[in-house]
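Pasting a structure here, questions to come.
The complex is shown incomplete by one protein chain, all other protein chains being positioned as in the whole.
Then we have chain A:
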Amino acid sequence: MSTALPAGLPAPAIEPLTQPYWDGTRAGRLVVQRCRGCGKHQWGPEWVCHRCHSFDLGWEEVAPRGRIWSWQRPHHPVHPALNGHGPYTIVLVELPDADAIRMVGNLLCPPDAPVSIGAEVEAVFEPHDAATPPYTLVQWRLVGQSAPA
């Protein structure tokens, strides 16, 4: 499949703290931190639970659905890989099923599509198989849209 943005943007470094997330996305699963002490989800990854201070943080799959909490559409290319690409859409997605944690990704839509705060979105796993090591990003599309633009 095609990718939301051109090749050449930085790849995510897979670090000890974050590896379970990236293992999950490779398998097409959205996996986030969940505290075994208090049962709450947290994001982004941290060594300790910010609520109960337990270091016993597990990783659990959550429903790959959410709501657009906010958005932006950059035009100015801040990285050489984006030169000439044109505007693209970034969304902040709230996951109501996972204690309202938020994730950042691209909304798969035409560059002039209207964006609504509160709109329902679902995850689209975007593999980068040619990368070393390979990784998979999580993008978003409006619920009810069959194929990404």
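Just so we're on the same page, contacts are C-beta pairs under 8 Å (C-beta built on N, C-alpha and C of every residue); 3 or more make two chains touch, one makes a residue touch a chain; residues count from 1.
What we mean here is this: contacts and distances are computed from a predicted model.
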{"item": "Hidden subunit of the complex - UniProt protein name among \"Acetyl-CoA acetyltransferase\", \"Nitrogenase molybdenum-iron protein subunit beta\", \"ABC transporter permease\" or \"NADH-quinone oxidoreductase subunit K\"", "value": "\"Acetyl-CoA acetyltransferase\""}
{"item": "Residue of A:Leu57, A:Ile101 or A:Ala123 touching the missing chain in the full complex", "value": "A:Ile101"}
{"item": "Missing-chain contacts mapped onto chain A", "value": "4-5, 9-13, 15, 18, 42-46, 50, 69-76, 78-80, 82, 87-88, 90, 92, 101-106, 117, 137"}
